[in-house]
Structure formats: structure tokens, C-alpha cells
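The other protein chains are all here in position, but one chain of the complex has been omitted.
Up next, subunit A:
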Amino acid sequence: MLKFILRRIMMMIPQLLILSILVFALAKAMPGDALTGQLAQSPKMDANTLMEMREKLGLNDPVHIQYVRWVKNLLHGDLGLSYIHQQPVTDLLSGRLANTLLLSACVLLLTYLIAIPLGLVSGRWQDSWADKLIVGYSYVSFATPLFIFALVMLFVFGFKLGWFPTGGSVDIQVEKGTLDYYINKFYHLLLPALSGALIGTVGIIQYLRSEIIDTKVKDFVKTARAKGIPESKIYSHHILRNSFLPIAAFLGYEITGLIGGSIFLESIYSYPGLGQLFLQSIMQRDYSVVTALVMISGLATLIGTLLSDIILSAVDPRIRIE
């Protein structure tokens, strides 16, 4: 097992290297740079100063020199400076990362909390009206675009009913560090997280449902039933355990998604996170931020897949990695 993990980690190095070349080349291939058109709204700028600034930012160097410089800094843990935010990328990311992690973790948690009971009910009482309702819901949610659903949720629960705050991650007037602060933060988190969770359940519901349906006609279940074990015990002991396998494997990937953030949720709820930052940085050609974000999510993906392999082998004795 240890050997396997080590080998996987060794394999990450060339993977990341290739990723870094790709990312850098693609980022540079985008037309324009951070200074392009920036001054369209304030024409107080002369060509010389513009040239000087490009020089200062190293944008005039050949691409391979820029790449080597970037990788060198990267290895020193220096992600560079965001031109648009006038701030080191690490500072910028760490601020946003906390928000994004919190939001995504909350979405994930709520998704599982909603999806697992529904999947269980729907699998156990297959073809009942409850099952039909749940399956119906999962299809509708699958077909609903997040940016519309989040807006509708915000209008109904935020503005019309007034149950939730309508934007931001925390009220500015509460004192940092107090209990109120954390409650307030959670309160702000709830509606965006619910919006994300309510329409993100389809995968888990369907997986769980079909696994249960498959498992409940398997021989060992029949045997258990023949032995006279109560139905509820059959479900909790025999069927569920087996049915959770694919869900567990799923979890590793889900963790990867944690840092991706959601452009729509963040934008609609004015919630400063990484998803929005990524989009904004691409639009404004803030290279250092774009490359840093892709590298980080690349790394997270690699780790996530590794994790899901480990989880899988831990929960399923039939899978043993050599």
C-alpha cells in the first residue's frame, strides 16, 4: 500500500510538469495581456509608460524565459504578483480559498445529507409513489441550471420571505472572533449552499438507488431473508454497506471539486471565492493568478484521485492495491 502511494506520488511530478507547460503556453496564447485595453476607460496613458510597464512585468521576454522564471519561483513557493489586484497571488488566494472551501464543504455536506436518505428510500421502496417523486425531483434538479436556480432561491427565500441574508459571506458589523460572527457566517452560507446542494443530488441519488436495487436481489440477500432476518436489519447490515461503495469512491473526486468553487453561486450571492476569481483573471489576463489556480486545482485533482483509490481499497476488502 505504502509503495503504491509513493509510486503514485512520484508519477505526479511529470504530470504536473506537463500540466505546467500546457497551462503556461495556453495562458500566453490568449490574445492581449493584463495591460490590453485596461486604459480604455482612462486614457491618461502614453505609449512609453505602457511599454515600460510591460517591460517591468516581464511581458516582453520570450515565452520560454518567462516560463523558466515562473517555474523557478513556483518551486520556491512564490506564485508571483497579481497585476490586477496589486497583491501577491498567495495572499489573494489564501483569502478566497477559505471562503471557497467553506462554501464547497457546506454544499457537499448538504448534498450528501439530502441525497443519501432520498437514495435509500427510493431504492428500498422501488416504484412506490415516494420513489417516483424522488426520481422525478432528481431529474428536474439535474435539468435545472444553477445560475437560474440560485437566482430563484435568492428571490424567494432571500428577498420575498426574508429568511436569509441576500449577499456576502458575513455582515460587516459583527465583531470578528465572537460566536455571533461564526453564526452570522454560517447564516450567510446556508442559502448559497442549499442552492448548490438541492440541484446537485442527482448523481448520488441515482447511484445509490440503482446499487440498492441491484443488491437486494443478490443471492446473499436472499439467503439472509430465508434465514428470517428482519427486513430493516437486512437493509442496514447487508445491503447498505455494499451499496455505499461507489459513493465512497465518488467522495475522493468530490473533494477535488471543493477548491474549484462555483462561479454562479459566488457571483449571484456576491461571495468572494476562487471560481469567480478564476474567471475574472482569465478575462483580465491576470496570468499569475490563472496559472496558479490551474496548478493548484491540478494538484488537487491528482490528490483527489489518489484519495478515492485509497478510500475504495479501505472500504472494499475485495480491492487490494499491490
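Structural remarks
Basically, a contact is a pair of C-beta atoms (placed from the backbone, for glycine too) under 8 Å apart; a residue touches a chain by one contact, two chains touch by 3 or more; residues count from 1.
Basically, contacts and distances are computed from a predicted model.
The chain that is not shown carries the UniProt protein name "Oligopeptide ABC transporter substrate-binding protein", picked from "Oligopeptide ABC transporter substrate-binding protein", "Sarcosine oxidase subunit gamma", "Glutamine amidotransferase" or "Chemotaxis protein CheA".
Annotation: of A:Leu6, A:Leu26, A:Met45 or A:Ala314, A:Met45 touches the absent chain (contact as defined above). Here the missing chain is touched by one residue of A:Phe4, A:Phe147 or A:Tyr187, and it is A:Phe147. Touch with the hidden chain on the side of subunit A covers residues 30-33, 36-51, 53, 56, 81, 84-88, 91, 95-96, 147-148, 151, 154-155, 158-159, 162, 166-170, 172-173, 267-272, 276-277, 280, 283-285.
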